[in-house]
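Complex shown without one protein chain; remaining protein chains in place.
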């Protein structure tokens, strides 16, 4: 399973969410699908994307928050899973792409990822840890169909959920992101000033198609 | 179940082990049973007792290492459980006294512990997390009999094991410890310079009695 | 009772007075009443952390979502949170109000607090984080207001160091 295909599958659902991603490959690939002002890419401070998501979720309980995390980052803030479970925000979805390696901090060297494996490569089960931490839902998926069902179910659902998706350790086609950290840091809270849409409207139980979205639709929606 | 009773039950087994405890109540109670030079009390750096134990276990693979941890400390270094599982030292036993509160940092105020609850008080299951992290054995116990069986089995066994013991949030009778941190820091590596006893000799499958030991036996054994 | 109830209430009221509605915390003795009062206040969201660094992320999220927040911790908790402070607050220019109990200073009886006590101010200074002491009850309200003003105008972390003289009452 490829991370980029997973991102394509959920992209249309992210329009009205607050989306917080970790650094590196995930950020670059989400960006490549079309940047939106409601996407925040945390380019450092590995592990804290989920904490930022928690702060948003508690502050705007009517907005769906989607954290797009990775195995290396989650392992750097594993205790945060217990904090999340304890706060249990109903409006937060925690997606973890688990490629079993710290790809984005060592991919520069050919084969580097083989030396940069994380503990999930030797048996640590992040979905199991999330469940034991107290997440009401935490699921491990390996196939696209299962990912779509789990991730869309979580985004359109109404409880704290975690989806761990085992994906290939593959670099993105490009790391190019033409949005500066500080630019992103200001546009993101502006986007969060827009009231979220009616929640019932957001709950679309149908499976979405994988069409490529047009770029920067959120900026357009800000003008509406 | 009381922490002090659990400590009494394992105390005679600790004679030839490297024992690393966290700060506070656990350290004071183990000390009260009789200090030994092979006990190291980590009075700060919450969470790192298990990492210190791991460093010892990897450096002296023929010595049994017993880490006596607590829920608050483990939660501060939860990722360390995956590092431990990955290294999987056969000679390390990880005992966690889970009183669901950060007792030793707030017990000074009457009822303070009620406000200082940890995530295990709201459903986080440390044994489940350890298992999902990849510990080959991790068990939750609530009764003395089960604790004795699990802890003694782990100490006399031959694989990385975790025992999580649910205990009462009770302060020790005294926090007095007449050994300075730096004194302890020097006597401990001296004790580790003594070769461990033959492993077969250590493996006593019989259940031990709960008699009170004489004080500072390890110092005596250093002179033998 | 050794931790001052009255002064804890003062600090809490000042914090709430400058608009704080979300507090993240890791316990320590001096914070017992502050955490209790926050927990009892239906207008305050209290997040109990596993470790302090999380609080930096939570405060950043709250800021993005338009909510003022604060972190309650010990100075060793501040030291635990350095990477988050640099990688989130300083890198992204995000206001962060840190209330730090300043253990290991004059009067400290626990040997293990003394090393952290030595390094708290030098590390704050190394990161160019503006800080001030809270030691007199009269100072609490004005200093809290000034700290929050600077955090918001500079989009930076600021620290108030809660002192023994304020937080602790020697048993009579």
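Lettered A, B and C in written order, each chain numbered from 1.
The definition used in the following text is that a residue touches a chain if its C-beta (ideal position, glycine included) is under 8 Å from a C-beta of that chain, and two chains touch if they have at least 3 such contacts.
Computed from a prediction, not measured in an experiment: that's the story for all the values here.
K.L.:
Can you work out which residue in A:75, A:150 or A:164 touches the chain that's missing from view?
P.N.:
A:75
K.L.:
Which listed residue, C:5, C:44, C:90 or C:145, touches the chain dropped from view?
P.N.:
Missing-chain contact among the listed residues: C:90.
K.L.:
Can you tell me which of B:56, B:75 or B:119 touches the chain that was removed from the display?
P.N.:
For the chain that is not drawn, the touching residue is B:56.
K.L.:
Considering the entire assembly, which residues of subunit B contact the chain that has been omitted?
P.N.:
Looking at subunit B, the ones touching the missing chain are residues 18, 20, 40, 42-60, 63, 77, 79-80, 82-83, 86-87, 181-182, 185, 188-189, 192-193.
K.L.:
Determine and list the subunit A residues touching the chain excluded from the picture.
P.N.:
Counting only subunit A, the missing chain is touched by 23, 43-44, 47, 75-78, 102, 105-110, 112, 115-119, 180-181.
K.L.:
Since one chain isn't shown, list which residues of subunit C touch it in the complete complex.
P.N.:
Touch with the absent chain occurs at residues 53, 76-77, 79-80, 82-83, 86-87, 90-91, 112, 115-116, 119, 122-123, 125-127.
In this section, only the chains that are shown with their structure count from here on.
K.L.:
Quick check: more C-beta contact pairs at B-C or at A-C?
P.N.:
Counting C-beta pairs in contact for B-C and A-C gives the edge to A-C.
K.L.:
So how far apart, in whole Å, are subunit A and subunit B when each is placed at the average of its C-alpha atoms?
P.N.:
38
K.L.:
Go ahead and note the Å separation of the Cα centroids belonging to subunit A and subunit C.
P.N.:
One centre to the other, that is 30 Å.
K.L.:
Where does subunit A touch two or more other chains at once, residue-wise?
P.N.:
77, 79, 82-83, 86 - these are the residues of subunit A that touch more than one other chain.
K.L.:
Where in subunit C do residues touch two or more of the other chains?
P.N.:
In subunit C, residues 48, 50-51 touch at least two other chains, as defined above.
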